[in-house]
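The block that comes next holds chain A.
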Amino acid sequence: MNDLMERLQRDFGVDDITVRKPALTTFRVKKDSAETLIRELRDREGYTHLNFMTCIDYIEDGIFTLVYMLHNYDKKLSLGVHVDISRENEDMVSIHTLWAQAWTYQRELREMYGINFPGSPRLEEDFCLEGWDDIPPMRREFDTKEFSEQRFGHREGRHSEEPRDHMKVELYPNRGGDEK
Partner candidate 1 sequence: MNTVDEILDYAIDQEQQAADFYEDVAQRAETAGMKKILLDFSKEEKRHKKILIDVKAGEHELSPEQEVLDLKISDYLVEVEASDNITYQDALIIAMKKERAAHKLYSDMAAKVPESHLKEVLEGLAKEEAKHKLFFETEYDERVLMDN
Partner candidate 2 sequence: MKNSLNTDDTLENSGLTEEEQLLFSNARPRAYEPYPIKAVEDFANWARANSLWILAFGTGCGAIELRPLMTARFDANRFGVAGRPTPRQSSVFIIGGYASVKTLKRIIRSYEQMQGPKFVICLGICPINGGMYFDSYNTINQFDQYIPVDLYATGCMPRPEALVASIMALQKKIKAGECDGANRYVENFDWYKANQKKVIKNWDMPDYNW
């Protein structure tokens, strides 16, 4: 494992290498070398299985972290390849030629985060949603509760009290911390 990591560091400049558990190591790679690195891992290092690919929205840093989880059946090791891209309209290299399910993931990411993967088949088609007219829902700034309340509404007749506030109002309205 260390050998591989050293080589990846040397050849691809990966950083942020973290051993999460014996069977899982994650590292970060630059967007430009990501596809080559993943292809290399698949073809030469035996990481032939793509468990999944997904995305984490770090809205506070303005980036999407794409995660490709690769698995080596012989060594029973998983590699989490992290790739940071900008949240703003940045394209990512498609890996649909590497795994047959990859384009589905890319289609999903397109829909849920709005990430573009040029060349990926059927990218613009609806995946889960239909007639979606808001920002991609998995983005952190999308407030699903508020959306649901506005669009679908809730049945009326609900009202709840906080025990603490209720007791203050009912039992000691003029006391307690009223300063400031």
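A quick word on the picks: all candidates are chains of the complex that A comes from, given by their letters.
Following the convention adopted for this analysis, a contact is a pair of C-beta atoms (placed from the backbone, for glycine too) under 8 Å apart; a residue touches a chain by one contact, two chains touch by 3 or more; residues count from 1.
Predicted model only: the values in this text are computed from it and were never measured.
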item	value
From 1 or 2, the one in contact with chain A within this complex	2
Complex interface listing, chain A residues touching candidate 2	128-134, 137, 142, 144-145, 147-148, 151-155
